[in-house]
Every structure is written in C-alpha cells, then in structure tokens.
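Heads up, one of the protein chains got dropped from this complex, but the rest are sitting where they should.
For subunit A:
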Amino acid sequence: MSGNGLTYSEQGGEAAPELAQEAAPTVTPSTPAAFGLFSSDTKKNEDLKQMLESSKDSAKLDAMKRIVGMIAKGKNASELFPAVVKNVASKNIEIKKLVYVYLMRYAEEQQDLALLSISTFQRALKDPNQLIRASALRVLSSIRVPIIVPIMMLAIKEASSDLSPYVRKNAAHAIQKLYSLDPDQKEMLIEVIEKLLKDRSTLVAGSVVMAFEEVCPDRIDLIHKNYRKLCNLLVDVEEWGQVVIIHMLTRYARTQFVSPWKVMVDEYSENNFYESDEEQKEKDQKLKTTYTMDPDHRLLLRNTKPLLQSRNAAVVMAVAQLYWHLAPKSEAGIVSKSLVRLLRSNREVQYIVLQNIATMSIQRKGMFEPYLKSFYVRSTDPTMIKTLKLEILTNLANEANISTLLREFQTYVKSQDKQFAAATIQAIGRCATNITEVTDTCLNGLVCLLSNRDEIVVAESVVVIKKLLQTQPAHHGEIIKHMAKLLDNITVPVARASILWLIGEYCERVPKIAPDVLRKTAKSFTNEDDLVKLQILNLGAKLYLTNSKQTKLLTQYVLNLGKYDQSYDIRDRTRFIRQLIVPNEKSGALSKYAKKIFLAQKPAPLLESPFKDRDHFQLGTLSHTLNSRATGYLELSDWPEVAPDPSVRNVDVAESAKEWTGILGKPKKEKPTEKFYSESEEEEDESASTSSSGKCLESTAFSLPGKLCLQNCLVHK
C-alpha cells in the first residue's frame, strides 16, 4: 500500500507538491513529526490522500466520508488539510459540503492553508443560486481565521442587502461569528444589525434579534422603531426565533412601560386570586382610574398569547415567563394551563418546567391551585421529578386542601425510594409550620414514623420533629421522652445529634431522663460521630448548669474525654465549654452569664422552600435553573417610575406602507384585520399601519406563499 502511494506521488506530483510548496512554512514541521510517531496512522491517511487526489469523484467522496467519520469520533485528521482543501471547489455538491464540514473543524488550526479556500467562497458569494451564496457565507464566517475579518465584514454587509431572505438570515448569523472572532468590529456590526432589524422577513427576524442579543443587548434604542413590527411578525417567525424575540421583548418592555402591578400588588399577591366577578369589576374600575396600559404593552401581551399553544416547550415557557414578568397579575393565570400541559413531555422538559412552577407557586399560589392533582407523584417518576413535584405540592398547601395532601403524603412516605420518602417528611414538616391547624396532626404522624423500620425515615423524622418542637416549645415532654428511648436504636448521626440537642434544650422538662441519657452517651462517647460528640458536650454543659448536683462528675468526665479527642473541633469546643461553665480564677466575666448563653431562647428555624430566593432571576433562564448567575445573564430591570416617551415607537406611516407595497406589490391588501382577534378590548392601538399590514401578511400569506418566493427568485435571476 505504502509503495503504491509513493509511486503515485512521484508521478502525479504535478499538482500536489506545488501546492504544498506555497504553504510550506506551516505544513512541513508538522508532517515529519507525525510520520515518525504514528506510522500506522499515516499509512492509512496516505491512502486517503491518494483517494482525495484521484480523478474520480466517487473516490474523493469515499475519502471525505471516511474523514468525516474520523472527525465525528474525535480523531485528529488535521494533517490531511492540504489534500482536502483542494477539493473545496469541487463540482460535486456532496464532496463540497463535506469539505466545508472539514474546513469549519480545522481552519482555525491551519490558518495559512485555510486561506487557500477563501477565494472560492468569495466567488460563491456571487453565485446565482441562493443556497450556494448562503452556504458560502456560512462557511466563510465559520472558519475562524482572524486575517480574513475584513473580507467577512464585506461579505456580511453585502449579504445583508441580498434579495434572498435566506441569505440575509445567514448574514445575521455571520454577525455573531464575526463578533466573537473580533469584538473590535462591534460598531460596524451594529450598523448591519440596525439594517437587518428593519427587515420584514419572518425568516430574518429571529436570527437578527439573536445577533442583537449577542452583540449589543444594551442598545434598546435600536428596537423602538421595530417593536410593533416584531410583535406583529412574531406568530409567523420560526419557533426558535420566537423564543429569542420573546426574551428580548420581555427585557425591552421592562424598560419602556410602567408597572401594571402597582395598584394591585396588595390585593392580588395572596390567596384571593380567584374571586367573584363583582369584586373583580370593582377592582378593575379602581384600577382604570389609576393606571392605563400602554397600547404597545397590550399589543405584546395580546400577540404572544396564541403562542401558548405552540408545540415547542421552549416557546410556551418563553410566553409564560413574559406573562409572569409583564402581565397584570390577574392575567398571568392563563399560562398555568399550558405549563401544566408541558408536564406530559419528556423528563428533561418536566424538570425545567417544574422548577419554574415551583418558583411561581411560592408567590402566587392561586395560579396553580386548580391543578393540584397534576402534581401528584407517580412511582415511576425519576427521583428529581418526584422531589420537585413534592416541592410544588407543599407550596400549594392551604387549609382547604391540606387533609387531602397529607393523605397523599402518607403514600409517599412509604415509597421504596427512600430519598423521596425523606423529602416527604420534610414537606410534612413545612406544612405543619405553615398551617397551624394541622401542626398537631402532623406531629403525631411524624411520631408514628419514629417506629418505622427504615432508618433514613426515622432519622429524617427526628430532625423534622426537632424543628417542629422548637417552633412549638409548649408541652411536648411525652414526645421528647419517646425520642430519648429511641436513642438506643438509632445509629444515624444527624438523628442522634438532634435528639441529644432536644433533650439538652428542654432538659428541665425531662429532669429524670436527661441525666440518664448523658450517662449512657458518656459511655459511648468515644465511638460516636463528631456531630454527636459535639451534642453530648452541649448536653453535658446544659445539665451542669441546671442540675449540677447529679451531673457534675459526668460532665467533667465527658469534658475530659473531649479534651483528648482526635478532632480539633471537639477539643476546641471542650476547652470553650470548660472555661464557661467551670468557674476558676482565670475564667473571665463571661462565666457568670453561662446559663444565659447556653439556655437562651433560640429562634425556631424557618422551614422554607429552597425555591424562595430564586425569584430574582428571570424565569425560564439557565441562571434560574442553576440558582446562580450564569455567564452572560442579562438582568431584568425594574419597571421605570415614569414611562419613557412612547412616541419613539411610532413608525412613519407613509414610509412603512410604501416599503411594504414595494415588497408585496399588492396594496389592496390593506384592510383592517382587527376582527381576527376575539378579545379586542382595545381598538385605539391601531396607530401604526405596521400592525395591520403585519396581520395582513398572516391572513393572506397562505394563499400566495409560492408566488412570493418565486418572485424573489425571479427578481434575483
């Protein structure tokens, strides 16, 4: 095989070596090294090179396919670069495409050689076939070679005024690529973005807004004039573009309109979300006097609403977050049904949607209360889905539904998935603190669980009971006694520590038992977990202060054990406690207050949702999912006190009409189409002709799609 290759390169060397000479400086150092190290690999590649240089397209294609296979597996195919790049001008479209794939992968590493291909693309940029123009632009902008920045810039500028919207779409994509290659081009790129934002094609809209978000998200002034157009085109934009546009418009609206919540915040934030019509009207009236929504604000809400019916979960979520952040609180409820629908989808979609619902349900319970049963857990759900559903159920718990919920929780506690059972116990604890009516019931239930066979369940119950007793420090001596008995059997450190803490804290309520517990634990001290040791020390200290007659010696003993413990923390704590409770000449003024320090009334722990603090992130974002700021997260601004001048969004009517008829060539389509909307509460926002013509496109579009694009092609040819 290798012999064959040699002879070939000698004979057919006319083409290849000359090329190699041109690019000599970069290629030569790499090739020999590879030769020596991976001789077997090179042999194989040698035969690929041969195929690439063959005169038959089929051989070339086979070679390219194998190379793409190598790239896909993550194998290095970079040394074939010179051989591959020669085929960039191949007549065979599949070879060409595969060469493009190769170029995009390796051009960055072999910049000088990649330059060989540039002129081919430059030529292709002028091809009469729009697909070829577009893909040339795609590849040209994807080979990250800094030297060609000016060429890219030029190509983007030209493509942005191409007659084919498909090419213009690709131009919008190229903007982002050029920007990440050379951020210095920002100013020039913004000009192109400005131009493309004016574009009326639904194909371009999503891509250019994406470029806007990446390059200059702070330049909202560029959006003003295009705002109404974007709102009106939205329904017809492809789904991915819709997501990007909706997110951008959400940010935009928060800077341009005044808050629709101001008056209502107090009345609506709580449970009275669904109330009688009369009350509603009354409030609406009150509202009208104080606040009227900007028609543009209304336009956005109205035009995004149909998208809740999208089959794309990302679009539905985008609309939901828009309503959450922008709509009057009485209207935000319409998104819940659609969000609940998404729960039928794949596990990953469920995960994200449930997270967002969890955040929503903390602030506005009413939105999801009617769908309580949709969050019931199935034994087949993955654990992460189960815990999220449980979280939401807990958020939704109120006096009316708590008994049903607790019955449901009882099933969950018995679940074979012990992690989930433990989470349920915590949820019961939260319900118990939030709804005072059921605190006792919950506590009793949890005490029953103490005799459960599963250690994790018992341990979790102990921890939760401890928290509950702290919030209700009344007369729970019985429970504490019960727990003291458990100490003999429970081995989970957290649970043991919790019991010891409880006994210490309320030692005066169980004066007979507490010293005995200390006696037992003093015996086992050396074998306990660090966590438990610390609590034994605490218990000793507290007993020493309240009942020193019985426990003085025991405590001394425990303190001595602690003094020589292996753990730094425990030695430290021992020293600290000894100084505080055992008065000697060296101990300072503090020991006088030892009792106050140890037996102070401690604030009860708050049992809160882990989703409590997530609401400062915009819903539906990666940052919200992670509960930490992701790179590139754009803060959602607060509503302005006074709305900025709304007239900036006005578009010159004559100009836009002219532009429009220019494209369509059918001016008679200008007819009012407002009746397409069933809920036309506001007629007055028909100020701009853009909105009517935009809808016009939608209503007439289906009749002449073919013609439209035909026209485009013809004009171009």
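Simple rule for what comes next: contacts are C-beta pairs under 8 Å (C-beta built on N, C-alpha and C of every residue); 3 or more make two chains touch, one makes a residue touch a chain; residues count from 1.
Throughout what follows, contacts and distances are computed from a predicted model.
UniProt lists the omitted chain of the complex under the protein name "Adaptor related protein complex 3 subunit mu 2" (options: "Adaptor related protein complex 3 subunit mu 2", "Dynein light chain roadblock", "PAR6B protein" or "Carboxypeptidase A2-like"). The omitted chain makes contact with just one of the residues A:Asn527, A:Asn584 or A:Thr631: A:Thr631.
Touching the chain that is not shown, out of A:Glu238, A:Glu455 or A:Asp615: A:Glu238 (per the contact rule at the top).
Annotation: of A:Glu348, A:Glu508 or A:Asp613, A:Glu348 touches the absent chain (contact as defined above).
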